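Reviewing the structure listed below.
One protein chain is absent from this view; the other protein chains keep their places.
This part shows chain A:
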Amino acid sequence: MVTLIRPDPAQIKAWLQDVPDPEIPVISVMDLGIVRDVSWRGDVLEIAVTPTYSGCPATSVIAMDIETALKQRGIDAVNIRTQLSPAWTTDWLTDGAKAKLEAYGIAPPRPAGGPAHCPHCKSKDVEKVSQFGSTPCKAQWRCQACLEPFDYFKCI
């Protein structure tokens, strides 16, 4: 007799803590706050994922990475559903994620708009280079003290 084991959604979320964001690998898809719901529909695991930016090319890679990670845990029937509403906001980044971003050299988002300080030398003497950066979620800034350029995670 085949017994189907359906792990608890809390367990699945814990596993997803190990699935990194493909473009910023120091934070996980859970840290990013894009996994909105994990639930079983019969024998199919349904995961609701919200895009960070509507054209973010990482979105399809993230879906693939989640499926792969769950397959390794023995879950084959996964349905990843795109959920637009409520729209993703950087408020959903966990505090842990913000600390990890800063340690990685990316200034975390702030509602005040703009980084608190340079993620390298902590100087407050920073200037914006461009509103856009290496990925849709980032802008380019530069530190006037240590002269290093750095990414700022845009606040939306």
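The rule we apply is simple: contacts are C-beta pairs under 8 Å (C-beta built on N, C-alpha and C of every residue); 3 or more make two chains touch, one makes a residue touch a chain; residues count from 1.
The criterion applied here is as follows: contacts and distances are computed from a predicted model.
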item	value
Protein name, per the UniProt record, of whichever chain is missing from view ("Putative glutamine transport system permease protein GlnP", "Phenylacetic acid degradation protein", "Pyruvate ferredoxin oxidoreductase" or "Dipeptide/oligopeptide/nickel ABC transporter ATP-binding protein")	"Phenylacetic acid degradation protein"
Candidate in contact with the missing chain, chosen from A:87, A:103 or A:121	A:87
Missing-chain contacts mapped onto chain A	51, 53-57, 84-87, 129-134, 136, 140, 154, 156
